[in-house]
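Note that one protein chain is taken out, while the other chains of the complex remain in position.
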Amino acid sequence: MGDKKRIGILTSGGDCAGLNALLRAVVHRAAGYGWEVYGIAEGTLGLMESPPRAELLDPATFDGTIMRRGGTILGTTNTGNPFAFPQLDGDPIDRSEEVIANYRSLGLDALIGIGGDGSLAILNRLAKQGGINFVGVPKTIDNDIGVTEISVGYDTAVAVATEALDRLQPTAASHRRVMILEVMGRDAGHIALNAGIAGGADVILIPEIPYRMEHVVRKIRGLYDSGRNFALVVVAEAVPNESGNRIVQKYAGGQSRYGGVGHFLGDRLAETTHAEIRVTVLGHVQRGAAPNARDRLMASVFGVHAVDLIEKGQFGRVVAWRDRHVVDFDIDDAVAAPAVVDIDGPIVRTARGLGICLGDQ
Amino acid sequence: MGDKKRIGILTSGGDCAGLNALLRAVVHRAAGYGWEVYGIAEGTLGLMESPPRAELLDPATFDGTIMRRGGTILGTTNTGNPFAFPQLDGDPIDRSEEVIANYRSLGLDALIGIGGDGSLAILNRLAKQGGINFVGVPKTIDNDIGVTEISVGYDTAVAVATEALDRLQPTAASHRRVMILEVMGRDAGHIALNAGIAGGADVILIPEIPYRMEHVVRKIRGLYDSGRNFALVVVAEAVPNESGNRIVQKYAGGQSRYGGVGHFLGDRLAETTHAEIRVTVLGHVQRGAAPNARDRLMASVFGVHAVDLIEKGQFGRVVAWRDRHVVDFDIDDAVAAPAVVDIDGPIVRTARGLGICLGDQ
Amino acid sequence: MGDKKRIGILTSGGDCAGLNALLRAVVHRAAGYGWEVYGIAEGTLGLMESPPRAELLDPATFDGTIMRRGGTILGTTNTGNPFAFPQLDGDPIDRSEEVIANYRSLGLDALIGIGGDGSLAILNRLAKQGGINFVGVPKTIDNDIGVTEISVGYDTAVAVATEALDRLQPTAASHRRVMILEVMGRDAGHIALNAGIAGGADVILIPEIPYRMEHVVRKIRGLYDSGRNFALVVVAEAVPNESGNRIVQKYAGGQSRYGGVGHFLGDRLAETTHAEIRVTVLGHVQRGAAPNARDRLMASVFGVHAVDLIEKGQFGRVVAWRDRHVVDFDIDDAVAAPAVVDIDGPIVRTARGLGICLGDQ
Partner (left out) sequence: MGDKKRIGILTSGGDCAGLNALLRAVVHRAAGYGWEVYGIAEGTLGLMESPPRAELLDPATFDGTIMRRGGTILGTTNTGNPFAFPQLDGDPIDRSEEVIANYRSLGLDALIGIGGDGSLAILNRLAKQGGINFVGVPKTIDNDIGVTEISVGYDTAVAVATEALDRLQPTAASHRRVMILEVMGRDAGHIALNAGIAGGADVILIPEIPYRMEHVVRKIRGLYDSGRNFALVVVAEAVPNESGNRIVQKYAGGQSRYGGVGHFLGDRLAETTHAEIRVTVLGHVQRGAAPNARDRLMASVFGVHAVDLIEKGQFGRVVAWRDRHVVDFDIDDAVAAPAVVDIDGPIVRTARGLGICLGDQ
């Protein structure tokens, strides 16, 4: 070790806050070792093309504003699985060997992949197949990677959702309304639960806890009966209807969807209460917001540690934060299963302790 | 003048940012004259009940955090027109005399009404009918009261919409997406136009300018062709389809609506481009956000001037801000017609000068 | 007119929020005419060197995040008066002819200068001497350019100062403290006055209104006697002591100054009251903050209009905003005298109407 190395780095899956701070940490740490870092465009997509789309990243360019910005300057994609790459006509095809070949053609000694559990699993499979020296860094607004307390992007998403509740409360109270806020969270309810507590929600519905509409209605009626002039409801987008079925949304062109669980709940509440109801679907502002201090800090810790793992020749690892320490785990273990909300854990207990209705009672 | 007076104050119509700062200004100015201010609950609703719901406002309670908060501590309503008060069964009825009687029963010498053009027109009619000494203060996130450069609540709404664009841009660019942001604005496109310019929109659609989808598509294609990796579209909720017809939304219980122009545009763009599209409907965070500095300043200027008009015995006036001065106008003139965007004015000219597509070319 | 032109643009004097949005507006508007824009580095400094430091500005680079950022990507300086350019040893020298020569050597057809009254006056003199086709755009956090209601950078500075009061109030009330906030404002008290009203200050001291300490003390004592548990004082940095003399600050190396009027007032209050006092000197966060929506809007309006003036061959003008219109004035008139706070105007009247102590009674 100690030789001059060339590292590739890519961001994969849905974008989130803190990715650029992570890039900065990697390029600065690598520069400290005298290494080069190549930024690969749009996840593995940049490695499927010939020539590959990758650029040498200059540490100096990261010192000003880039680290403070949302998104990823490299670009990213949700649709680039090289093992099942979508075709306009016909079945998906396997383009993994192209990716591996381009990793080699770029002369890379190691690859840092920043992604959620899906992306990291794909990159891990690629690495094993192609002998790529891979280190993974967890990023996801869903915070569903269990080996780490916190993934990059999550804290900012919670902050944006909490801020939305701070803004909905005054208008709710001014008009005696029930405000429903639909937040992101495909498999896990972490954003809804944590932002709901921080933002003073009265009802929080998450996919981990099946709900009954009658409990929600009873909670809201009870609040109004006791003199309250508003109610705040937070629901994760993945929450199904009471029968456990996914809410059927309207699709258009395969992309623009609406009429999700937030509006579904609004409709149901309108049928069963006299309350005036308004629904807000928070959407992509949860992803694109500028990273808050904690996301930038975690991104910095992870980026430095990822490079240090490469320096020590430890591959197939994913970095993590646990109990005030940066650690790393075997990537096979890390992406085994998404870490949903522990329904017996301290955060759910806190919600119940505050009298928040979680829909199951 | 100079006698001890008792003033009533109410907020009417949709809530917005700055109303509490306005209440503070009124109670403090009135206290300076040695007068009392009674806060009336929920617009004219509080004056329809027996006894009326009104409370003496203590200036000291406004000094801390209330003035910094969104919403209105008095409550407000969109549905309380006393000349056509809705009945659960049967036609609306005229309850204006009850309101006037309660104005008298409270021993009020004057009434300050804070509202948009609709509310101010109703209050003006009430005042004429009942001999109420009325002064109006303009508040509306739509900024469509033409006698004043600025109404309370508008600047904060523009700021929130601009902030949303700031957050959508990074995620758009990371994923090469077209982001559509639907903002409020029933009759006037001020929020969409001003936030669109400030937030770097590429396309802005407002009700004042009929659009053709082909122009929008051409603009977006042109951007991508020239190397851009994102596009930002802002649309006011009142924008109809290309034929000038209102977009049919899905209603539920008469309250919760969705599938508005934002999603309509998303669907149309998905049909005509290959771009990945996401739609955000900003919703009530535009109303409930904490008032920014300018809204609080304007609210303070207006509140003080409204009380000064009462002190001078000048009624049937609405306060306004024009060319660095606080002024007042006959309320009949002020609410004659909503002030939509001047399509030959400096803001539209600025948008065109920046190359922003307004849909008509 | 209509020929292809080459415009130079520079930012001069203290930086502020909105400058990059202004650059974007100019390059986009110029691109609409098919013109080129050269960005000149660090005000006139970039035109004093050989070769001049100036770069062609690419409109595409301004579409993403630059327009949302504080500061100026061109750089700026407070110390580059070419008529009296400072020398390390010896008297300042006149380098104006070098600047004019470089304007010519770059082949510029016109120059847009963004500055405060001082910078605009210097640039105006240069333009007359050298036959430069000059258009000025007003920027200053002090808002002391009288021909325009608003200069770029001012609204953000007021917002930051107001936010500081929003943060100081809770800690003041928790500890029964008097919080003194010193804000910027060399000759004019606009920031202090407007932020003080918006932020709920009890005392506002501005250079336009001489104060007596006894009035300040009486106000604060009165508040505490009436049950208040905090007081907020805002003071503009330029406010002198009671005798009208500038507060002597400690200097070091000619740059780092401290012990200004905020601390001076804190000391005086500590001598005359039992209140616990804390002083915050807000400093450069007022300049460097990201531009708010209004500053970006005004910057866009001004930038487009400045280019349009060039297109019409109208030089020696400064753009301005008045009564909902973008206008322009002869630059000689515009920079004749700084526009201080009108002590009989509506904002001062509002402050007095709210019971705020301005130090003179």
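Order as written gives the chain letters A, B and C; numbering starts at 1 within each chain.
Keep this in mind: a residue touches a chain if its C-beta (ideal position, glycine included) is under 8 Å from a C-beta of that chain, and two chains touch if they have at least 3 such contacts.
These numbers were taken from a predicted model, which means no experiment stands behind them.
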Q) Which shown chains does the chain we cannot see touch? A) A, B, C
Q: Touching the absent chain in the whole complex: find that residue among C:174, C:314 or C:361.
A: C:174
Q. Of the residues A:19, A:74, A:159 or A:269, which one touches the chain left out of the display?
A. A:159
Q) Who touches the missing chain here, C:281, C:298 or C:351? A) C:281
**Q.** Positions on chain B where the hidden chain makes contact
**A.** 65, 69
Q) If you put the missing chain back, which residues of chain C would it touch? A) 11, 14-15, 19, 42, 69-72, 75-78, 160, 164, 166-176, 179, 229, 250, 252-256, 258-259, 263, 266-267, 269-271, 276-281, 283-285, 287-290
Q: With the missing chain put back, which residues of chain A would touch it? List them for me.
A: 21, 24-25, 28-29, 31-32, 60, 63-65, 67-68, 149, 155, 158-159, 161-163, 166, 169-170, 173, 194-195, 197-200, 226-228, 230, 292-294, 296-297, 300-301, 304-305, 307-308, 322-326, 345-347, 349-350, 353-355
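We take it that only the chains that are shown with their structure count from here on.
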Q. For chain C, which other chain has the most distant CA centre?
A. A
Q | Angle of the C-alpha superposing rotation, chain A to chain B, to the nearest 5 degrees | A | 180
**Q.** Same-site or different-site touching of chain B by its copy chain C, using the half cut
**A.** same
Q | Whole-Å gap separating chain A and chain C, where each centre is the average of the chain's CA atoms | A | 40
**Q.** chain C residues counted as touching two or more neighbouring chains
**A.** 65
